[in-house]
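Dumping the structure here so I can ask a few things about it.
Here the complex is missing a single protein chain, while all its other protein chains stay put.
Letters A and B mark the chains in the order given here, with residues in each chain numbered from 1 onward.
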Amino acid sequence: MQSNLPDTPLANPTAPRWWLWIVDRIAAIPGRAWAVMLILLVMPLVANDFFLFQIFGWSFILGIVALSLMFLAGYGGMVSLIQMSVAGLAGYMVALFGESGTAISLGLPWWFVIPLAIAIATLFGSLVGLLAVRTEGIYTIMITLAMASAFYYFTRQNYTIFNGYTGFNLVLPPALFGVDWRQPVAFYYLTLVVAGLCHLLVTYVSRAPFGLALQGVRDNPRRMAALGFNVTAHRVAAYAFASVLASIGGILLVWQNAQIAPGTAGIHATFDILIIAVIGGLSRPSGPFLGAFLFVLLATFAPDVLRAIGASGERYKMLIGAIFLIVVFVSPDGLLGLWERWKARMVRDDMMRGGGGVDR
Amino acid sequence: MSEFARKHPVWTGLIVLAVLFAIWAIFAPWPAGFEDIFGRKKVFLNALFSGITLGALYFLVASGFTLIFGLMRNVNLAHGSLYLLGGYLGYEFAEWTGLWLLSFLVVFVVMGCVGIAMQYLVFRRLEGQDLRQTLVTIGISVVAADIMLWIWGGQSYQVLSPDWLSGPMQLPLVTGYNREGALVYLKYPKVRLAILLAAIAIGIGIWLALNRTRVGMVIRAGVDDRDILGAMGVPIGPVFLGVFAFGAGLAGMAGIVGGTFQSIAPGEDTRFLMASLVVVIVGGMGSVQGAAIGALLIGLAEQLGSVYMPTYAVVLTFLIMAAVLAFRPQGLMGRRG
Partner (left out) sequence: MSETLSDQTAGATSGTASANALELTGVSKLFGALAALSEIDLAIKPGERRAVLGSNGAGKTTLFNCITGDFLPSSGRIRMFGEDVTRFPAQERIRRGLRRTYQISLLFNGLTVRDNVYLACRGVSRGRYSFLRPRADDSLMHASEELIAAVHLTDLIDTPVAVLAYGQQRQLEIALALAGAPRLILFDEPAAGLSPTERRELVEILTGLPGHIGYVIIEHDMDVALRVAERVTMMHNGRIFKEGLPEEIENDPEVQALYLGDGHE
C-alpha cells in the first residue's frame, strides 16, 4: 500500500524545504533498490572491460530507449514503435552537427549540438505522435511502424543529411573534464548515471499530475475529457516526453558505436526495442532495463552457447524470437510480472491486486 | 458520385481536367517542348506501367492483410513472412517440376494450411487480446526470417516465367516518332501484363465473393461490426479460419509473383510487410477496395517517384500516408470506429 504523500517530516524551522524533500525521497527508496544500486556502483571492481562497455553500457542504452516505449505503452496505453527512429535521429543529428569522420559534419561545439539534437528528435517524435494519436489502440502500432520504416528507407536514400548507406563514422563523445568517455569504466559510469536519472525521472513523473493524468487517459479517455483534460494534447505531450528519453539513448548509442548508419534505426532495431520492453515488462520503469540486460546477454553469448551445444551460432535470433514468444504467451506483463506473481503467491497475499499489464 | 459533383463543383472540374490530361499524356505522342521538361515519354510510360504492376503486386499482398485485420482485428506482422515463404516454396516447386502455373495452386494450398495452423494454434488462444496477438506475430516473423535464412541462405532467387510469357509484347500506346516519322509503340514484358491481369481478376473475384455470396456477406458484416456475427448465430471459428487461410494463401501466391517480377531474398519479407501496412493505412483498414486504391497509389508513387525524384521516392510514399492520416485517419475507404 504505497502512498504518494511522504510522511510529514518533523517540523524543523532551520532545515530548508528542498533538503527535507531530498531526505524524504531518499528515505522512500526501498532496500532492494539500494542493493541494486550498490552492486552497479562497484561493478567496475569485478567486471572486465568487455562487460562494462559492451554488456552493461549497451544494456543501459537500449534500456533507456525501451524505457521511453514503456512510458508510452505502460502509462499511456500507446505502443509506439517510433522510439528507435527518434533515438536514431538524435544520433544522426549529433553526428551531423558535431564532429565525425564524414565530410558533411559541421563540427559545432558539443554544448550546442546535444540540446539541438534532442530538440530536433523530440520535434520529430511529437509530430509522429500527433499523427498517431488521431487513431487508437492497435492502429498505433501499425502507424508508428510504417513511420519507422519510412524513416529507415529515407536515411538509406538521403545523402545530404544522413549520408545514405554509409552513415557517419568516428562520432566520439566530447572529452569533457579531460576524460575519454569511451574508456570502458568512464563509459560505464556515464551510461549508468544517465540511465539511473532517466529511471528516476520516469518513476517520479508517473506519480506527478502529468503521469497520473496519462494513466487516466489510458484507463478511460472519455472520462478524462469529462474531467476537463484535453486528451489529444496529453497524448502528444507524452510522445514529446518519451522522445526526449529516446533521443538521450540515441546519443549515447552513437557514442558507444562511434558510428551510425541506417541499420541502427532499422526495422529490426525497432522490433528489438519492442521485444526488450515486452520481455522486461511494460508496467514498471525497471522492466525495460531488465529486458535490455537479458537481450544483450542473449545477443552476445547465444552464438557461443549454441555452438557449444552443437548448433549453428548464427541462429541466435531464432532463440531471442522464441524466448519473446514464450514470454508473450506465458506472461503478458513480462518477466517483472512473472516475478511479481510468484512473489504474490509466496506471500499468499489474499488481497486482489490491481494487476499491471498491457491488455487494459 | 453525383452527390459529390453537386457539392463540390470546383473539385469535380479539377478532377475531370486531371483525368483528361492523364488520358492525353498516356495516349497521345508528346510534343517536343513537353518532352524537354518531363523527359522522354517512353520513360514515363514505363514508370507508369511498372507502378501499376507493382500496385497489383502490393494489392495481392495487402488484400489478405486487410481482410484479416478487418475481420479479426489482428495485425498480422508475420504477413511478410508468409509472402517470402510462398516465394521460396514456389521457386522450389517450379524448379523441381517446371510447372510455373501449377506452383501457384500448390503454394496457395500449402500457405493456406500454414495460415490455418497459425490461426488455430496461436491466435485462437489469444482471442480478443489485440496487443498480444500482434506481439506474437512479431515473434513469429523474427523466428521465421531466421529459419528461412537458414534454409535458403542470403542469396536472391528469381522464379523464371515459362516461355509463353517471356519476352515483350507491343501495346497500342504511342511513345513517340522514330526517325522516319512513323509512330513507335510501347513494348512491355508479357509476364508483367499477365501479373496485372491476374491481380485485376483476383480483385474482381474477391469483390464478387464478398458481395455476392453468403459467406462474403458474413465476412463483410463481421468487418463492420464483429459483435453482429455472434448475434447472427454464425459459427465464427470456421469463418476466421477460412479468411486467415485465404489471406495467407494469397500472400504466398504473391511471393511467386514477386519472385517472377523482381526477386526473392531475405529482407523482402519486411519490405512487403511495410508496403502492406502503408497500403492498408492509406486505403482504410478492412476494406478490399481501399487496398486496391492504396496499392495503386503507393505503387505509382514508388515508380514515378524513383524516375522523377530519385532520392526522395520514399518521401512521396510517406507524404501520402501522412496526408491521409492527417485528413482522413480512417483511410480513404475506411470507416470510423
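FYI, a contact is a pair of C-beta atoms (placed from the backbone, for glycine too) under 8 Å apart; a residue touches a chain by one contact, two chains touch by 3 or more.
All figures in this text were calculated on a predicted structure; none of them were measured in a lab.
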{"item": "Shown chains that the omitted chain touches within the full complex", "value": "A"}
{"item": "Option touching the unshown chain, where A:174, A:216 or A:303 are the choices", "value": "A:216"}
{"item": "Contact with the hidden chain (one of A:36, A:208, A:308 or A:330)", "value": "A:208"}
{"item": "Residue ranges of chain A at the interface with the undisplayed chain", "value": "1-6, 8, 204-205, 207-210, 212-213, 215-216, 218-220, 222-230, 234, 237, 351-356, 360"}
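Convention: only the chains that are shown with their structure count from here on.
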{"item": "Rounded Å distance between chain A and chain B, as computed from the means of their C-alpha atoms", "value": "35"}
{"item": "Residue numbers on chain A that touch chain B, as the complex places them", "value": "79, 131-132, 134-135, 137-139, 141-143, 145-147, 149-150, 153-154, 157-159, 267-268, 271, 274-275, 278, 312, 314-315, 317-318, 320-322, 324-325, 328-329, 332, 358-359"}
{"item": "Complex contact set, residues of chain B against chain A", "value": "73, 75, 77, 125, 129-132, 134-136, 138-140, 142-143, 145-147, 149-150, 270, 274, 277-278, 280-281, 285, 311-315, 317-318, 321-322, 325-326, 329-330"}
